[in-house]
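Every protein chain except one is present and positioned as in the full complex.
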Amino acid sequence: MKKIDVCIIGARSLSSGSLIKLLLQHDRVNIKMLVSDKAGEDIQKIHPFLHGILEKNTEKYDPAKIIDNCDVVFMHKHHGEALNKTGELASLSSKKKKDVKFIDLSADFRLKDKNLYDEWYKFAHTQPQLLKKAIYGLTELYRDKIKNATLVANPGCYPTATILGLTPLLKNRLVDNSQSIVIDVLSGVSGAGKLPNGVNLAIDVEQNVIPYKIGRKHQHIPEIEQELCNMLGEKVTVTFSPHVLPFKYGILSTSYVKLKNAYEWDDIHKLYKKMYANESFIRILDNDVYPQVKDVEGTNFCDIGFSVDKKTRMCVVISAIDNVIKGASGQAIQNMNVMCGFNESEGLPYGSVLRKH
Amino acid sequence: MKKIDVCIIGARSLSSGSLIKLLLQHDRVNIKMLVSDKAGEDIQKIHPFLHGILEKNTEKYDPAKIIDNCDVVFMHKHHGEALNKTGELASLSSKKKKDVKFIDLSADFRLKDKNLYDEWYKFAHTQPQLLKKAIYGLTELYRDKIKNATLVANPGCYPTATILGLTPLLKNRLVDNSQSIVIDVLSGVSGAGKLPNGVNLAIDVEQNVIPYKIGRKHQHIPEIEQELCNMLGEKVTVTFSPHVLPFKYGILSTSYVKLKNAYEWDDIHKLYKKMYANESFIRILDNDVYPQVKDVEGTNFCDIGFSVDKKTRMCVVISAIDNVIKGASGQAIQNMNVMCGFNESEGLPYGSVLRKH
Amino acid sequence: MKKIDVCIIGARSLSSGSLIKLLLQHDRVNIKMLVSDKAGEDIQKIHPFLHGILEKNTEKYDPAKIIDNCDVVFMHKHHGEALNKTGELASLSSKKKKDVKFIDLSADFRLKDKNLYDEWYKFAHTQPQLLKKAIYGLTELYRDKIKNATLVANPGCYPTATILGLTPLLKNRLVDNSQSIVIDVLSGVSGAGKLPNGVNLAIDVEQNVIPYKIGRKHQHIPEIEQELCNMLGEKVTVTFSPHVLPFKYGILSTSYVKLKNAYEWDDIHKLYKKMYANESFIRILDNDVYPQVKDVEGTNFCDIGFSVDKKTRMCVVISAIDNVIKGASGQAIQNMNVMCGFNESEGLPYGSVLRKH
Partner (left out) sequence: MKKIDVCIIGARSLSSGSLIKLLLQHDRVNIKMLVSDKAGEDIQKIHPFLHGILEKNTEKYDPAKIIDNCDVVFMHKHHGEALNKTGELASLSSKKKKDVKFIDLSADFRLKDKNLYDEWYKFAHTQPQLLKKAIYGLTELYRDKIKNATLVANPGCYPTATILGLTPLLKNRLVDNSQSIVIDVLSGVSGAGKLPNGVNLAIDVEQNVIPYKIGRKHQHIPEIEQELCNMLGEKVTVTFSPHVLPFKYGILSTSYVKLKNAYEWDDIHKLYKKMYANESFIRILDNDVYPQVKDVEGTNFCDIGFSVDKKTRMCVVISAIDNVIKGASGQAIQNMNVMCGFNESEGLPYGSVLRKH
């Protein structure tokens, strides 16, 4: 069985570490190149959990070498930096008539309206052509397009959990869109980066809850609104409050939507089960059972539970993912599997047990 | 300076431990009796942090002894159990013409409509007369009534944080009451009790988020609705989602209300500052600053911050307390201070610095 | 490729949950039976992380059914309870001329001197014949015997980390045995069980360190001394202090031994590298690098680092494992692999990358 060769650009990041860990256990993948601004470092020193498992040094960014040697490129750079590198590599790949596939884990290709980059990310998008071709990589929603994509924009962690939780309500037009959808999200510190920023030192995070970017501030808002709007066919506005909490991995998203009618829990449940019937990584919980971060930690699952109050017609949807896996590295591999024609769950935790696609 | 003698019934509980710790540092209080179902235990063994500080054994519940010896009784029993003991003691106190004051930390005297006990607590209230006389002990709201009260019903932890956060919006009639107020609350494990219940073992709580009683389930809902309704003069319905998280002490409440008009942050801020101008324990934060649990831990403060989105007219109010102090023992002492004519902040952390009442 | 059928007795326990999780990803294993005192429960309810992955109910203990249907039995019962069940099953297996293999995760077959059970576990050993045949399942030390064993006594978590850390020093006779080896061990709460015991409630464990069974008290002492003594050929006495700490998975063991001579770090390092050269699951760290629990979490690794002080001749050996994996379920699978003739790392994390045996 021929293996594909992959390159990871930005190999020092936390989610690159997670990606390497998973790819090492993927039978169809060979980790060919690890690219980093800081070249020549032993990857075992950067990610000590790799000690004895992967002997490889980081190397400098060399576009030609990447395109000549790799089949898939995972781009792990900061927003605003990824788009130019991806642009350069994509155009080189095309020039060399190679069919290299790109999975970008930054936000640089997620928003279809390029003006939103000025507004939310404070940079002008320099690759509008590529942006048009990029497919939003929420696998469950865009599987068919991802199959033939050259560039997939891997979704943000909050959007992944939230959108998957709300999709059945919106696609089935159950939502009273006259009031703002409230989304209250809780994230572990792995989402907070490694540079001191007031929300990632243990002394600040332990025994604490840190609300941040409250109001219309967080850059994942346009990403969520874009997708909800696509489903409903009309403008959707969300009120979005993120909090950092003292656990490492995971996101729990609690969304509050008003339903158009006084549905029963069972009605809604049937729609969820139906919509996600063939999905390996989505688990719909039973009545009165709600997702817990611990049950998805280390996996590519998105667990979803919900309550319906007939009197107020308020539906509370709770969804949980591992932010570093389904919210980053795992979904990236899920997308790679789709792009490369592998089983969609190949190389992911419980992959062999889960094969539905 | 004469000290008052106090009795704590239910001395083994976590919040009794906190109450003892605080009362030991209160210059006007003598801890006279510690009552427990399990009599004869050394309180230093029950609460090891008291080692060397308080040498006292628990004793059995003896109504006459309590009434004869104590000025203030703190009742720390489970819901449904506190009301009969309080009834018995209050009637004995009255018969003996003693002016003993009672502060009940259970829910048994918080709800004015006694039928709510059948619905939410699953017991029939046996002390309707006493219930009428009980004052809801959210000190900031009912100070004047507490001054002359014999029985104060100390509020629940979630209601304390949430109601204090919402009061200025409701009292000033800024709220569009046509849509359900969404309240998303996060609690530390100290609120989860000591009997195994799926939400208090370290192995279940660490690295986890546990949503529970989602939908119209949690018993603090009627308490919050009663008070919000009192302010607004009309029925208020809340959607309330509690979560247990891996920290010990604290509650963070994030409330979402739709405002009637497109107010500016500054307008709202002025109202908050004005309403709480004379309060020692309420701190209104600056623009773009939000409460963090760590900054109220170990104190009787309630910190409040909020954002206003003019477009959607959604106001997000975040309030934080130490659930065991402002949410239980500290507020109980605050109430005791008011009932006994002491300075309201006496014996509480930073008390001497804070004196406003 | 034919799969073996396995039975897990005591399926509700935390380490059974871990065992199921790993076995599900083992290509050569079919989970045939899940036995529990509480029969008829959906395993997905007991271990919610299994939702959607394994649909199977627990069943009652039925010796004949187990022996007729299974090739390997994992015994997860409390000390003193496992030995009789194992005895019954082993004798039935022998009577039926079946070659069922047993891996006991309790302490019941770990100590060769049966009198130690009276002393340390407070029960009389009822299966002395079986005890003689049992092989102590520290795979790295007893691989050859395990290959042909019918019954393997899976080691305790503290002994696994500690013994692996000390083996090269003792086998190479570098230790001055005139002074007690000091072993200071730190365990996550997953080692503390689920019944309330003062060391497993979140409110007791968070923000805390809990030393327990200090002095000559902990039941893992004779297990460690037995193995160290086997290596040295003389009596070894250890001073052993366990502590419970606020993390979920992992053990870090810090051992202090006096060396016979003033060795250099490099000398010792060579001996460690040589002794463990062919081991998949043992990683010897570089100079001035020490194991951290996070780097072994979720794996079957034992990481080892050490310092040598030439002046005092004190050698500090630090070893870390995931207590639930290398300290229980993972090592059980490692032993199963050896007993069944599979690759030793088969089905374990990074298994395909690690194959040395």
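Per-chain numbering from 1; labels A, B and C assigned in written order.
Quick note on the criterion: a contact is a pair of C-beta atoms (placed from the backbone, for glycine too) under 8 Å apart; a residue touches a chain by one contact, two chains touch by 3 or more.
None of these values were measured; they are calculated from a predicted model.
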For the chain not depicted, the shown chains it touches: A, B, C
Sole residue of B:56, B:283 or B:357 that reaches the chain not shown, by the stated touch rule: B:283
Residue among B:25, B:84 or B:115 that touches the chain left out of view: B:25
Interface with the undisplayed chain - residues on chain C: 179-180, 182, 184, 186, 188, 204, 206-212, 214-216, 237, 239, 241, 243, 245-250, 252, 254, 256, 258, 290-294, 297, 305, 307-309, 311-312, 314, 316, 318, 320
Touch list for chain B against the chain that is not drawn: 24-25, 27, 48-49, 51-54, 206-207, 283, 285, 289, 292, 294-296, 298-299, 301, 303, 349-350, 352-354
Residues of chain A (touch criterion as defined above) contacting the omitted chain: 14, 189-190, 192, 194-196, 200-207, 246-248
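The definition used in the following text is that only the chains that are shown with their structure count from here on.
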Chain ID, smallest distance between chain and overall C-alpha centroids: A
Same-residue or different-residue interface between chain B and chain C, half as cut-off: same
Geometric centre distance via CA averages, chain C-chain A, whole Å: 37
Inter-centroid spacing, chain C versus chain B (mean Cα positions, whole Å): 47
Numbers and ranges of chain A residues touching at least 2 other chains: 206-207, 292, 294
